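This is the structure I have questions about; it appears just below.
Missing here: one protein chain of the complex. Every other protein chain is in place.
Which chain is which? They are A and B, in the order written, and residues in each are numbered from 1.
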Amino acid sequence: MTNAVLTGLVLGGMYALIAMGLTLQYGVARIMNLSYGEFLIGAAFASYWLFTGWALNPLAGLAFVIPVSFGISYLLYRVLLTPLVRRARTRDALEVDSILATFGMMFIVQGIMLTMFGGAYFSYSFLAVPVTIVGEVLALNRLIAFGLAVVVGLALYLTLTRTRIGTSIRAVAVDPIAAQLVAIDVTRTSALAFALGGALVASAGVLISMFLTFSATSGVVFTMKALIVVVMGGVGNLLGCLVAGLALGLSEALVATFIDPGLTLAVNFALFLGVLLVKPAGIFGRAQR
Amino acid sequence: MVSAVKRLAAGLLAVVGAASVGWDGAAEAQTSVKIGYAISRTGPAAGGAAVTTIPNYELWVKEVNAGGGLKLGDKRVPIEVVQYDDRSSAEEAAKALERLITQDKVDFILPPWGTGLNLAVGPILNKAGYPHIASTAVTDRAPELAKRWPNSFWLLGTSADAAKTLVELLVKLRTEGKIGDTVAMASIADGFGIDLSGAARPALTAAKFKLAYDKTYPVGTQDLSPIINEVKALNPDVFIAFSYPPDTIAITEQSRISGFNPKIFYTGVGTAFPLFKQKFGANAEGVMGIGGWNGDSPAIKDYLARHKASAANGAEPDRWASAVTYAGLQMLQQAIERVGKVDRAAVINDLQSGTFDTVIGKVKLENNMPTKYWWVGQWQDGEFYGVGPSGNEGARAPVVPKPAWKAQ
């Protein structure tokens, strides 16, 4: 039982980590980013390259990957997505446009990775050592990913609730039109949130590459997982993300241990659908708009 | 990374080149043999195709053309390749093959990667009378399909046979007193895992093994530690996982971390991949898996060297279907050269009855299937040797019990 709970928590932390960037990108910048998983895999490849080519510790690699991905995401929003935001008359129209545009982006990023690395599977070992916690053995790299998810989640939560910039980000999330009335530069704030999301997903990619086998085409799995966590937790809500991620991870581990590993994913989806039916806006979501 | 950038640049150049050449890429025939294939460059099957199939197709074409081409009668004719991306979809694969047949009018077609796609294109190749050398498909219906489509050749065998060989090996080891009789089995809930576990289950019970654990897990499971922990608690002598590459890696990693070290540790697709050795290094020692080859044979050693020299980034072949894929290409080549012209019916005939000299040894098909397969391999001293069936030429004795995991 302890083992299942611990495994579930660690797995759930990973899910939350994957999803946090998307909740910012989608909740604040209002970009339904279908190429999200591709950016995660891109960071995983960067980490793989740094580790195997330059013997750079993936955790140290974060110092390199995070700013780069922040910059790329920022530029992406300013150059490619701002025109879409400008021309969209309603939020629905922006949703449609951003789905289409990021769908194209997904192909581009995937295409670049395919030409650079080919379609084969990649994997390396880093910190794959056992750690014993309350008598149960866990992998250190997974534990670190979990720890970082909690730390990042809390730090972001505090930033969003306690600082001025955080407050303006939340204001944009609630109502981008009204936010302008209180002298918030919505475009800049949105770009910032989008870039922050990009940096988060990149750090998730680096951490995950330490223990998951990935290939250039495996991004879509993560996009979907992230979307599910985000929607389940309530769009734009970091704590919701954490709770939803942990709920999914725990249910997966408990079902695998006590019922049947074959049903884990089905239970995950059932849980997700169930939450939506009871609370259509997600666990922590407010009513729409 | 430098080479990766180079490849990106080369790719972009190829695009520009292809775009400027326009439609006349397909020159007049007569002076060349047109060979077409549709392969999964993208989508879920891309990972397998990139390791097992694409490098071998490219290696073979390069080598044949370097030698002047295929020998038709008394002259040599170079190979011209037409290739498409089937995007891992059965519908796209079918469409691409129809295009190869009716638009490009290719002389021969190489098969797609994987069981599902090979089955999907079977009827099309049969109707058009092209030889279909399926070298990456494992299906229990293979003998029946070979009857239904006499142009189809199933080089990788049936899962029932795979399970039987594995159980025979276990029985032998048990009589030698090297293992007890508790077995734990986990399998992926996909065609491969279901077929194999379906065949292994009755075989194990018939051989009076005790099946302590027998569960499946869905494709895309990201944490397999609940399975490993539960299995570890049962302390079996034998652990069998009919898994796919990402889970093969994850299961092995998790077992090492949990210190789960049964006497026999057997994993599925991916164990024979070079990635496995690269990732686990000395810890791969003693791990068994599906596939294997005669690693001491000069033909295989030579093939390994040529593959490394030809493939991007010096990638090694996998130790199961790669060599079989290459052997299938050699068989096609020898059949075409024996017939001496592009006569597909005659080539099919020759494939059915002829004897072929390949990297995996002499091959003579019976009912469109080989008579010898490697089903159980084991990592020994950094090479994945075939250990079962033990009657195969070059079969090594299995190392049992598996040595303990080393700390990294």
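One rule holds for everything that comes next: a residue touches a chain if its C-beta (ideal position, glycine included) is under 8 Å from a C-beta of that chain, and two chains touch if they have at least 3 such contacts.
Assume contacts and distances are computed from a predicted model.
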| item | value |
| --- | --- |
| Name per UniProt, for the chain absent here [options: "ABC transporter permease", "NADH-quinone oxidoreductase subunit I", "NADPH-dependent 2,4-dienoyl-CoA reductase, sulfur reductase" or "Sterol-binding domain protein"] | "ABC transporter permease" |
| Where the missing chain makes contact, among the chains that are shown | A, B |
| Which residue of A:32, A:239 or A:256 touches the chain not shown here | A:32 |
| Option touching the unshown chain, where A:85, A:137, A:156 or A:235 are the choices | A:235 |
| Options A:25, A:47 or A:110, residue touching the unrepresented chain | A:110 |
| Chain A, residues in touch with the chain not shown (by the definition above) | 26, 32, 80, 83-84, 87, 92, 95-97, 99-101, 103-112, 114-115, 220, 224, 227-228, 231, 235, 262-263, 265-266, 269-270, 272-273, 276-277, 280-282, 288 |
| Contact set of chain B toward the excluded chain (per top definition) | 11-12, 14-15, 18-19, 39, 41-44, 83-87, 89-92, 94-96, 98-99, 101-103, 115-116, 119-120, 122-124, 128, 139, 141, 189-191, 194-195, 198, 216, 218-219 |
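Keep in mind that, in the parts below, only the chains that are shown with their structure count from here on.
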| item | value |
| --- | --- |
| Chain B-facing residues of chain A, complex | 3-4, 7, 10-11, 14, 49, 53, 110, 112, 114-125, 128-130, 137-139, 142, 211-218, 221, 249, 252-253, 256-257, 260-262, 264-266 |
| For the chain B and chain A complex, residues of the former touching the latter | 1, 4-5, 7-8, 11-12, 40-44, 46-47, 49-51, 186, 189, 215-218, 220-223, 225-227, 229-230, 245-246, 249-250, 253-254, 256-259, 270, 273, 275, 279-280, 312-313, 315, 407-408 |
